[in-house]
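Below is one structure, written out as structure tokens; the observations come after it.
Every protein chain except one is present and positioned as in the full complex.
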Amino acid sequence: MGRGTLEKLKAILQGELSATENVQQALNRIKELDKKIKAFIELNPNALAEAEAIDRKLKRGERVGKLAGLTIGIKSNINVKGLRATCASRTLENYVSPYDAEVIRRVREAGGIIVGMNNMDEFACGSSGETSAFGPTENPAVLGRIPGGSSSGSAAAIAAGMCDLCLGTDTGGAIRNPASHCGVVGIRPTQGLVPAHGLIELAVSFDQIGPLAPDVYGAALMLETIAGHNPNECTSLDSPSANYSDKLGIGIENIRVGTSPKFSELADSAVMEVIDGAVEKLHDLGAEVVEVELPNLEKSLSAYYVIMSAEFFSATRKFDGRKYGRRIEEVCGDEVLRRIKCGDYISRKDQHDRYYKRALQVRTLMRREFGEALNKVDVIVGPTVPKLPHKLGTKLSPAEMYAYDYLTSPISLAGICAGVIKAGEASGIPVGLQVQGKVLGEGTVLRVMRALEAAK
Amino acid sequence: MSNFGHQTFHRAVEISSGVWMAEREKEVGRSAEEIVESFARAAEELPKLKETYYSQETYNVSRPDGEPSREEERTEFRKRFISIMPGADEQGNLRVEVAKWVEGR
Partner (left out) sequence: MKMKIGFEVHEQLATKRKLCCDCPTDYREAPPNTNVCPICTAMPGAKPMPPNVRAVDAVIELALMLGCDVVVDKPIYIQRKHYDYPDLPAGYQHSSTPIGINGELVGVRIREVHLEEDPGAYDPVAGTVDFNRCGIPLVEIVTEPDMHSPEEARRFLRQLMLVLDYSGKVRPEPGTLRADTNISLEGGTRVEIKNINSTKGAYRAVKFEVMRQKALIERGAVIPYETRAYLESQMITVPMRMKVVDFHVILDPDIFPIVIDRARVETIRKRMVEAPHQREQRLAKQYQISQAVAGVIVSERELANLFEAVAKEVDPKLVATWFQTNLKKVLNYMKLRATEVKFTHKQLAGLLRMVKAKRITPEQGELVLRKLVKQPAEPEELIRKLGLERLEKADLRAAVVRTIEENPKAVMDYRAGRKEALNFLAGKVMKFTRGRADPREILKFLRAKLKEKKKRRVSRRTKRSK
């Protein structure tokens, strides 16, 4: 911990810190803390060897990539060849990935050193990090509380300084929610910006891989490494490659920032207090704050769960225990089974119109509402999670658990991007500001986040 | 012959865990249906719109036919695939169950 991503990268490139030392430090830190935090499920046995290869390259003055020597944690639902992508489930407990996800190929090419696979909610079904078959993850920022989920291990690893950057995944909020609870930076990119090949599905039309980082620079660096068109995927956006990290410091004068009265309706006042403070700060930094309408914001949650369940049911049919792993229904946890059951029910021919079709209409509505709102402003800012994280082990009903996603799922339905940065604390618990941008508006989102970060 | 004992054992385990499984499935299934109902109610009064199935409104993303992948690439994958199969025969076929409609005869 301590130094920021940029400084760390400079130190490695200038030979003050070797990649090997950096990896060793990460491994030491994991060894020291992870019995308690449970941020990692598996470590990469080749991490040191890979770091040595980077060091040799540096010594010879060869070109190295953007992430040279940085330590990277990977959520366990992303395929890393030779490591287990368990999705924190007994289903895939022994599934050793036979291939690299496209983002992993890009991370490797950029010189990032994968240190291990992060813990998560089982099959990304959860918003607390508690549904992992390998035990719940702790929140390093507030011990005893949930770290949020489902990218629980990723956010915790960053918060505990166990690695430099992480790749998480966000379907209905799974990067943003734990980023908020753990006080780190997280980005959910625009649907299709980051290739999804190799990401084990929760709901494929919402799933997005994105970075978790200790600072905005780190998130920007990781995002520009993994973003960009993959012609081998149908749904990959054919967008020009972007450079975010160079343009972070432009400032936010003349940027129009939208807020909505809906946010205070849906979020607890303790959360809103911190958020309001952050909005004020943005105003002080030169942004123009404008109120926008999001009249049906709270309707997205149900629609999200309906569509997600239908797609999850479909995606889990391959876990029949024949080719690899075990049959999912026989070994998975209750929440995973519940979503499979929901999906089974929803996508039956006779039920299809009543639930699924209706939910897809709400998706259209969300797109329209956010589209209209974002015509008036550059970004919309608000809370990430309506509540503060609960104490580990507290029994919540499914509905209470799902309610954590009230403010993050609309962005998933709308297909736009959003970043989260720590806005402050409520009773010592981090609260993240959600900065919601237009389609491919990551650059602006990151600038706003950086401005807030720099003002601290 | 030795297979027989093994299979009966498995059947027994299957049946006892099956009872528990069935209980759990029923219970979780019930909660799932309740949740789905509440979802449906939430959207009741909203306007009827066109459905959005896809993340983007894009058509005709396709690729040309052309040279297949390299054999070495597939050979490497094959090795890894076979190593994670629960069972494989000597030729590299995946081992699965015998079809029920064959078994019964």
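As written, the chains take the letters A and B, and residue 1 is the first residue of each chain.
Assume contacts are C-beta pairs under 8 Å (C-beta built on N, C-alpha and C of every residue); 3 or more make two chains touch, one makes a residue touch a chain.
These numbers were taken from a predicted model, which means no experiment stands behind them.
Only one of A:E233, A:E298 or A:E453 touches the absent chain when the whole complex is considered: A:E233.
Interface note: of A:F40, A:Y99, A:F263 or A:Y304, the residue touching the hidden chain in the full complex is A:Y99.
Against the chain not displayed here, chain A makes contact via residues 77-79, 85, 87, 92, 95, 97-99, 101, 196-201, 203-205, 231-235, 310-311, 313-314, 316-320, 322-324, 344, 347-350, 356.
Panel shows chain B; residues 53-56, 58-69, 73-75, 77-78, 81-82, 89, 91-102, 104-105 of it touch the chain omitted from the view.
We take it that only the chains that are shown with their structure count from here on.
Taking each chain's centre as the mean of its C-alpha atoms, chain A lies 26 Å from chain B. Residues of chain A that touch chain B in their complex: 81, 94-96, 98-99, 191-192, 205-206, 231-232, 234-235, 237, 296, 299, 301-303, 305-306, 309, 321-324, 329-330, 334, 337-339, 341-342, 345-346, 354-355, 357-365, 367-368, 398-399, 415.
Chain B makes touch with chain A in their complex at residues 17, 21, 24-25, 28-29, 31-33, 35-36, 38-40, 42-43, 46-56, 61, 63, 77, 80-81, 83-86, 94, 96.
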